[in-house]
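Okay, structure first, notes after.
A single protein chain has been removed from this complex, and every other one stays in its place.
First chain written, first letter: the chains are A and B, and each begins at residue 1.
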Amino acid sequence: MTSLNGLVLVCLTYVAFLFLVAFAAERAAARGQGGWLRAPIIYTLSLSIYCTAWTFYGAVGYAARSGMEFVTIYLGPSLVMFGWWWILRKLVRIGRAQGVTSIADLISSRFGKSNSLAIFVTAMAVIGVTPYIALQLQSVTLSLSVFAAADASTTFDRSTAAFWVAFGLAIFTLLFGTRSLNTHERQHGIVIAIAVEAVVKLVALLAVGIFVVWGLAGGVSEMMTRIDTSEIGQWQTDRARWVTLTLLAGIAFLCLPRMFQVMVVENDDDRQLELASWLFPGYLLLMSLFVVPIAVMGLEMSPGANPDLYVLTLPLTLGQDELAVLAFLGGFSSATSMVIVASLALATMVSNHVVLPIWLARQETQAASVSGDVRDVVMLSRRVSVGLIIGLGYLYYQFSGGSEALAAMGLISFAGVAQFLPAMLGGIFWRGASRLGALAGLSVGFGIWVWTLLLPSFGAGGVLPDTVLTQGPWGITWLRPEALFGFEGMDRLVHAVWWSLSLNFIAFWVVSMFTFPKPLERLQGAQMVNVLDNAPATQSWSATAAEAEDLLIMAQRLLGSEEARALFRDEAIKQGLEGELAEPTPAFLQRLERELAASVGVATAHAMVGQIIGGPGISVEDLIAVADESAQILEHSSQLETKSAELTRTARQLKDANTKLTQLSVQKDAFLSQISHELRTPMTSIRAFSEILRDTQDLSLPDQTRYSSIIHDEAIRLTRLLDDLLDLSVLENGQVTLNRATGTLKTIIDRAVQAAQPVGVDPLIIMRTPDAEDIPLETDLDRLTQVFINLIANARKYCNADDPELTISVTETTGRIVVDFIDNGQGIPEGDQMVIFEKFSRLGDNDGSGAGLGLAICAEIMERLGGRISYLHRSSGTGFRVEVTKAQALAAQ
Amino acid sequence: MAKHVLLVEDEVNIIEAIRFLLTRDGWNVEAHADGGTAMNRIRERVPDLIILDFMLPGKNGLDILRELRSEDRFVDLPVLMLTARGQEQDRELASKAGADRFMTKPFSNDAVLNAVRELAPN
Partner (left out) sequence: MPDRPEASVFLERRSYRRRRLLDGLKLLPFVAAWLFMLPLLWPDGGAHSATSQSMSSALIYVFSVWFVMIVIGGALIAAQKKVSLKGKQDASEEPDP
């Protein structure tokens, strides 16, 4: 028989061994050889903290009492793992992207980095998990008592034992878990210790199972026969419980703080999840494979004994001491790993969401950035929290008297943490989820859980008086804890889970629908819901007033001096800066916040960065809220924007109109003085010479003739000018009536050439291609001729080549007829090409023969006719292009 | 010796008319259509009188007048300005620039002769 002292020695040796393993792992990681620590297999094994002492001992007891029902506790998580693609994949991505430290952190971060929500979730988690920790204490104590009962040499007091177990676990946890501050610096030591423990408990349980099936029963078929003839030999299952427990176990698997810790917080990449998605269900299968055989054998061989301890008592009573010690170590492993991770996960939550914010708030009156190292505060608060949580578990164990069956305690815990589900899932899948909705759902669910499950679990007369259980509080029967709304006769657990989760979901949904999330919530919501689309991170910080130095000081206090400097240096290099101080760009601030969040949680990190950036009192929420507090403001401002844009547009239009008017007025003045000039100039000659003719007696005859002809020419010039002016005025006012007629282009050009022909010798040679000109037209033939005359006359007048030549070429394209008039003169200077179609624009020396209205008139005519005239940009010669739309041409056919 | 008048005008017929009038009155008339050449000529040989058209191609009459008055030796040179634009503001511009007389086209021959005689008495 193994003595109790011997057993304690074994335990201590085992713990020492775990320490060694953990220490070695951390050393390896520190040397950068820890890659294997992130292997998917280690991740999978670390998930095994789902299997606690409850599983190890309790499952057998559960099977002995209720048959196959125990298996639902494993089927639920298996289903969740099988469905990793749906939920877990998204959860771990969010966890990695946001640097989430706990489930409370996730929920608070999702709902606008709200610390009140984080505190609420933390409190719920502590209350929900405490029974579970008590359960571990109980199982270790019970297992010790089994050995004590067989060891006459020692007196064994359960209460004292439980205390020492709790004390030992607390020390163990503190030594293991609170050495590193940053939860993102993976806790390699713990992870590897848990992996080892996972193997130990699996091996222990399999060993007992194999011993039972092949050692005691004598083989599989014999075992099956025994099973069928045993008390639990018939398939007998409460269907409601079967469904509810499967569901509940699946939910708890997602929501338990310790599961969240190993599954989401410690996750490095999707590969880990891929392996775990089938390997972990395999682990669970193996863990539960021998549960029924052990239970059946236990029932058969030691009736009356506590079925929760069959795993131990079977080998013990059969003298298999070594196997019993192994089994004990298995149970011990299950309990220790669970307590370590659970208390650490809870301690992180308590420290990040309760202690630090309070400490920060107290510091806020002083300057937060000058006083001591926050790392010490965080570390201390985490250690104290671990102690408190394990202490709470011990108190619960003492208070509940350790009487409850293990499984029932575990399920109460499950139902408690399951209340996180609506807020968590809603948060990551539904952008409409709001903080108030989450708060409402959590409080409703949690309240119902406390009322219908937790309080009654202490037994009638425990916390709730007997009368409340049977008649309801103050005699309100529909509020009876085990028959809400008068639905009696349901299983207590099914009843509690059903009501708490449904009402939780409904409250969450309804309140979310009718509340409007704050801007930060919406930003975070969008980011989390769309995490798989690789959405860019929320640009939380826009202020850049932050002093880089202050930030560095703060970061040093949280991350440690060297790490913080390295971070700043790294960022400075990224920003292309020299030296060690990175610019506090929004991107960097966000990165910094995320790094800090890994140590102190999202909400706290946010607040701390906020203190430095915005100064106390101004949070980004405020900033954003100012900018777009509600959809109404947004809408209103967008309306204002529209209106102001409209006003600007109107003002611009008015200004334009005014400019146009001014321009018109200036143009009118210029036009009038031009007309005046053009009229007065010939008039001057006429008057001067007529006076000369009148007043000069001795004028020679040739002079008389000459002066008379000048008068005559100037009078003609005057008339032509007046004609042109009238013509232009009519054209510009649109009063012109077009006399449409049919003809061919050829005849028009013929007429124009003829009309432009001067009396006498014409030096200008006109080159034509008569074949191409044979195109029928329907248009105002006279007007078109006028344009052509003008162009030919201009060529004659201004072409300064020695042998002036004008080429008239006709091209027919789709929809248009193009007539080009190109001479071999020097062309028009580029600067003047713009103005040649303006009125009175005469270029170069003026021989007085034109008023500069010709081309202006041509342009007007072509516009009336639906065509256009343009200057041809050419390297040599002056060219004008007349385009006539073909619609007119076709109409003639 | 006959007095020298420089006429800056771009209309050939008007040049001919003024040349006829002044030559008969004993003037030596030199005409230029371009302001630039006219300025050069003035510098070469200072005339007794300048008759300046307001609107000229290239450098206009007003610019020539301003340039002229900016040089000390031309400050007192009599200038008769002619314009066909007939706007009141042109008269102001001309007198500000330093024109001694301002006449609107079409003018009467006697008025021109009188103005010339007044500006450059024999």
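Some points to look at:
FYI, a residue touches a chain if its C-beta (ideal position, glycine included) is under 8 Å from a C-beta of that chain, and two chains touch if they have at least 3 such contacts.
Predicted model only: the values in this text are computed from it and were never measured.
Taking every chain of the complex into account, the absent chain touches A.
In the complete complex, the residue from A:Ser3, A:Ser116, A:Thr237 or A:Thr317 that touches the missing chain is A:Thr237.
Of the candidate positions A:Gly112, A:Pro281, A:Gly387 or A:Gly879, contact with the unshown chain belongs to A:Pro281. Within the full complex, the residue among A:Val8, A:Val21, A:Ala39 or A:Met68 touching the omitted chain is A:Met68.
Residue-wise, the contact with the chain that is not shown comes from A:Leu532, picked out of A:Met513, A:Leu532 or A:Ala651. Although one chain is not displayed, subunit A still touches it through residues 67-68, 71, 75, 78-83, 85-86, 224-225, 227-228, 230, 232-237, 239, 242-243, 246, 274-275, 277-279, 281-282, 285, 289, 292, 532-533.
As a working rule, only the chains that are shown with their structure count from here on.
Rounded to a whole number, the gap between the C-alpha centres of subunit A and subunit B is 83 angstrom.
Per the touch definition, subunit A reaches subunit B in the complex via residues 673, 676-677, 680-681, 683-689, 691-692, 695-696, 710, 714, 844-848. Partner subunit A is touched in their complex by these residues of subunit B: 10-14, 16-18, 20-21, 24, 33, 55, 57, 84-87, 104-110.
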